[in-house]
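One structure follows; several queries about it will come next.
Yeah, one chain of the complex is gone here, protein chain that is, but the others are all in their spots.
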Amino acid sequence: MDRRNFLKRVVKLFFLSLNLSLIIIISYLYPSKIKQKRLLNIYVTDEEFLPKKGIKRFEYSFDKDGERVTNFVFIKRDEEGLTAFSPFCTHLGCLIRWNNIHKEFICACHGGRFDKEGNVIAGPPPRPLERMPIEIKDGKVFLGIKA
Amino acid sequence: MGKLFDWFDSRFAVKAPHRRFFERSIPPNLNYTYCFGGIAFTYFLILVLSGLLLSIFYVPSEKEAYKSVVMITNDIPFGWLIRGVHKWSASLFIIFIILHAIRVFVSKAYRPPRELNWVIGTSIFVIAMASGFTGYLLPWDQKAYWATEVGTSMVGTIPLIGKSLMYMIGGGSEVTGTTLIRFFSLHVLFLPLMIGILLWLHFHIVKRQGISTNL
Partner (left out) sequence: MKTFKSEKRFYPDYLSEIIFSILIALELLLVLVLIFPPEVGRQIDFSKPFQPLPEWYFLWLFELVSYFPGNLMFIGTFLIPLSCILLLLLIPFLDKGKYGRIKAYIAGSAVLLVFCLFTILSLVE
């Protein structure tokens, strides 16, 4: 190898070795605190307001890191008991609504549809609606929320 | 060059127009003092990179600025390194601009037809100092606050236009959160952009006129 080709190698090696600094840059950019979500029991409503049979929408609020967060949930009561459906479409997280005439959940974003059990009828959603833990204590309804 | 590069080159023809630049011959009597400008430019590139990285965690607000700097320095992996690199390459940038200017002066490289490039270089130097001044406030600590308070007050002593100029720069009669946001914007957007454009001109002129051999 003559001097010229050697120098060309050196130049290339220098620019390649600059990539080593990527290790530092990536570990700097990677978020250091990824917060683990925990399960909170949030009071939603009293038992007397729940529907005898069918699905109803309930709004609830709770404090998260000092901020008031308001959201809603669909609660279904039938022979099997209580079921709570998360209002987020399993496709891309849009909010769904309940159509009481056709008895189905509809996501307006991309036309996803779910039946009253939360199973996908039509559209792109990959999974049934997510169910949330729900329990009644002393006539009050509590919802388990990951926050 | 590699196959991948050849593939790009066959489509965009990047090699041919730069061949003259890459294969041009270099005057034989150059020494290592001719590298000062290139080293200053290297520090500028490091400043841009480390500054981009810092801007990801820095929060330019009166309440959050100090906390975010503490977080970068103490909590974030290599945060202290990035901050230290930014701070020190700023000082070295200034030092090497001065050394470069001395070298240009001694080798009489400012003489015609290169007067304009000397003027551009001086402008880069002044803007670099302005960058240092605006960047000094951003940690929003005791030292930064009072240095900026004195600095902006000094602008206020200029006859006639001083006061208006001071309000214009600082956004008020004293250093506040408004000043912080103004300085942040100047430091990360206006001034680097100006330096970038001037540097491009600076290099373009060198490329056109060749390296001075007045020595």
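First chain written, first letter: the chains are A and B, and each begins at residue 1.
Here is the rule we go by: a residue touches a chain if its C-beta (ideal position, glycine included) is under 8 Å from a C-beta of that chain, and two chains touch if they have at least 3 such contacts.
Quick caveat, the model's predicted, so the values are computed rather than measured.
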item: Selected residue (touches chain absent from view) among B:Gly2, B:Pro17 or B:Pro112; value: B:Pro112
item: Touching residues on chain A - with respect to the absent chain; value: 4, 7-8, 10-11, 14
item: In chain B, positions touching the absent partner; value: 20-28, 32, 35, 38-39, 42-43, 46, 66, 69-70, 73-74, 80-81, 83-85, 87-92, 94, 96, 101-102, 105, 108, 110-112, 114-115, 118-119, 122, 125-126, 129, 132-133, 136, 139-147, 149-151, 154-155, 157-159, 162, 210
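Here, only the chains that are shown with their structure count from here on.
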item: Complex contacts: residues of chain B adjacent to chain A; value: 53, 56, 75-79, 81-82
item: Residues of chain A touching chain B in the complex; value: 24-25, 27-30, 32
